[in-house]
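Our next item is chain A:
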Amino acid sequence: MTLSQFFSFKSSSIALLTALTITACGGGGGSAPPPPIPTSHVVNLSWTANREAAVNRAGGGYKVAISGQPVIDVPFPYAASGAAAVATLMSGTYSVTVTAYSAMNANTGIAASGVTSNSVPSAAFTITVPY
Partner candidate 1 sequence: MTFHTRSLISIILLSAAPTLHAAAFNAPAGSYAPSQVLVQFKPNLTSAMQSQTAQSIGAQSIQALATRSNWSIANLPAGQSVAQAVAAYANNPNVAAVQPNYIYHTMAVPNDPQYSQLWAAKNTGQTITAGTYAPTTGTAGDDMNLEAAWNVQTDCSSTIVAVIDSGVNYTSTDLAANMWNGGAAAPLHGWNFVGAGSNDPMDLNGHGTHVAGTIGAEGNNTIGVTGVCWKASIMAVRVMDATGAGTTSSVIQGIDYAITHGAKILNMSLGGQGPFDPAYSAAITRAQTSNVLVVVAAGNSNTNNDAAPTYPCSFTQPNLICVAALDQNYALANFSNFGATSVDVGAPGTNILSTWNGLHTTITDPLNAGWVFSSTTATAAAPSGWGYDLVNPNVMGDALTPTGSQWGFTKYNAGTDDRTYKTFNLAGTNTNVALLSVSAAANLINGDFLNANFKAIGGDPFTAGTNVFSGTNAKDGFILTPSPKFDISACISTTCSIGFQLTSTPTSLRDTGVAIANFRIDTVTLNSTAQNTINGTSMATPQVAGVAALVWSHNPMFTYADVANAIKDSGRPTPSLAGKTTTGKAVDAMRALSYINQPSGLSVVVH
Partner candidate 2 sequence: MVAENSSSGMFKANQNKGYIVTSPDAASVQRVYGALGIKVLRALGNSQFEMQLQQDAGIEAVSNLALHSNGAITKVQPNYSYQAN
């Protein structure tokens, strides 16, 4: 390469470099990062055991309603953990209620409209399962 060819090459390189727009990643005009990947978590729920005799004998139990999930039935006899349930949930936010039932009062409180329940669901409890 002659000196003139070099300077010509250098000029064209500089021009090429000048023509290049250096864009920082993530700045305007770039693509969004991928969303976090949901993960599965084991969730242990527990509550104060009801004192009704009928809840604590055959025919009694609890229904645990977690938003978007099948209802978990916890029938008597209870495990050593007592008034408790285990669920596997993906990352997200869920609302949970627990309703006790007995053979005398079968309706769980998770009622279709018009069904009269004599069992009061717990106050709703929010679970946040992390990513």
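The criterion applied here is as follows: a residue touches a chain if its C-beta (ideal position, glycine included) is under 8 Å from a C-beta of that chain, and two chains touch if they have at least 3 such contacts; residues count from 1.
Selection rule: all candidates are chains of the complex that A comes from, given by their letters.
Because the structure is predicted, anything quoted here is derived from the model rather than measured.
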Of the numbered candidates 1 or 2, which one touches chain A within this complex? 1
Contact residues on chain A for candidate 1 in the complex? 41-48, 50-55, 62-63, 70-73, 83, 96, 98-108, 110-123, 125, 127-130
